[in-house]
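Got a structure here, written out as structure tokens. Questions coming.
After this line comes subunit A, so read on.
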Amino acid sequence: MPLLSDPIFGQTMITLMAAIVLVLQITLVAQKSLVSSIYVFALQSFLLAAIAGTIAWFTGAGHIYMAAVLTFLLKSLLLPAILIRLVEQIRIEHEMKPLLNVPVSVVISGMLTLLAYVVAEPLQQQMSFGSPSSLGHNTLPVAVALFLIGFFLIANRRKALSQVLALLSLENGLFLAAISLTYGMPLIVELGVFFDVLVAVLVLTILVGRIREAFDSMDVTRLSRLRG
Partner candidate 1 sequence: MTATVLHAVLQGLLLLLLSPLLSGLIRTAKARLQTRRGPSPLQPYRDLGKLLRKGMVIPETASPVFAAAPFVVFSTTLLAGLLAPTVFAAAPLSQFGGVLALVYLLGLGRFFLALAALDTGSAFGGMGSSREMTIAALAEPALMLAVFTVALTAGSTDPSRMAQAAIGQSWRFLAPSQMLAFTALFVVLLAETGRIPVDNPATHLELTMIHEAMILEYSGPWLALIEWSASIKQMVLLTLLANLFIPFTLASAPGVPAILSAAALYLLKLLLLAAAVVLVETTNAKMRLFRVPELLSVAFVLGALALISTFLFGGR
Partner candidate 2 sequence: MALAWLLAIPLAGAAATGAARRRAWMEFIYCLGAGAALAASAFLAAAVLSGGPVSFLNGFLYADALSALVTLLTCAVWAFSAPYTVGYLRGAQPAGAPARLGIRELRLYYALSHLFVFTLLGVSLTGNLGIMWVALEGATLASVFLVAFYGKPTSLEAAWKYAIIGGVGLSMALFGTILTYYAAFEGTGMETWEALNWPFLIAAAPSFNPLVMRLAFILVLLGYGAKAGLAPMHTWKPDAYSEAPAPAAAMMATAMLNCALYGLGRFFLLSARATGPGMPSKLLIVFGILSIAIATPFILVQKSYRRLLAYSSIEHCGIITLSIGFGGPLGSLGAVLHMAFHSLAKPLLFFSAGNAQQHTGDDSLRNTAGGLVHALPWSGAALFAAVLAVTGTPPFPLFLSEFTMLRAGFAQGHAWASITAVILLVLIFSGMFGHAARLLLGPVPDLPAGDRNRWTVYPLAVLSVVLLVLAFWIPAPLSSLLAQAASLLEVKP
């Protein structure tokens, strides 16, 4: 199967999937429903796992398979499940009002993508494409954009839980960067990162629950007693 061993094909696939990931990220910005956001996130994570799998396939590195599988299990199955369960458990309103309205947010996301390109472009100029060793390098701007948009998303969300989700999507950007630039971090590091992400979500969800109990709301704009 020459197609499946043609690095150009791999490159094309990865580029396509990365583009979809970026679109999904912007969808997250525009999304108002919490539950749908979680599904979007799960889809995004799945695509990332697929990118990782593709790279693993073409480079034949075992630890990237591992990363792909872990991503798939953790980010597109386990974490969304935990979040969905939490949403149902504490019966929070599904509607999430961002601080800035959707059109403005989307425009800002677009600008951030542009900025990501500006930042990553000089790096890309120094890269060589087309060889297996550079597979996926061209997704660096996407990774930076995911990161920036994720950051923006955290700052733009009122609900505690949606901030957690945004933090996770930001993390996805990092994963994309790691996987595309260096074919994943060393496995032991990668494992540690996954573990941390898992614990972070657990910790944050517990906190969300307690905040909800204490404040009768998940709106973090209410958390403004500590000043000066």
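Candidate entries met the following condition: all candidates are chains of the complex that A comes from, given by their letters.
Just so we're on the same page, a residue touches a chain if its C-beta (ideal position, glycine included) is under 8 Å from a C-beta of that chain, and two chains touch if they have at least 3 such contacts; residues count from 1.
These numbers were taken from a predicted model, which means no experiment stands behind them.
Chemist: Touching subunit A in this complex, which is it: 1 or 2?
Modeler: The single touching candidate among 1 or 2 is 2.
Chemist: Mind pulling up the subunit A residues that touch candidate 2 in the complex?
Modeler: Within the complex, subunit A touches candidate 2 at residues 119, 122-123, 126, 147, 151, 154, 160, 163, 167, 170-171, 173-174, 177-178, 181-183, 185-189, 192-193, 195-196, 199-200, 203-204, 207, 210-211, 214-215, 220, 223-226, 228.
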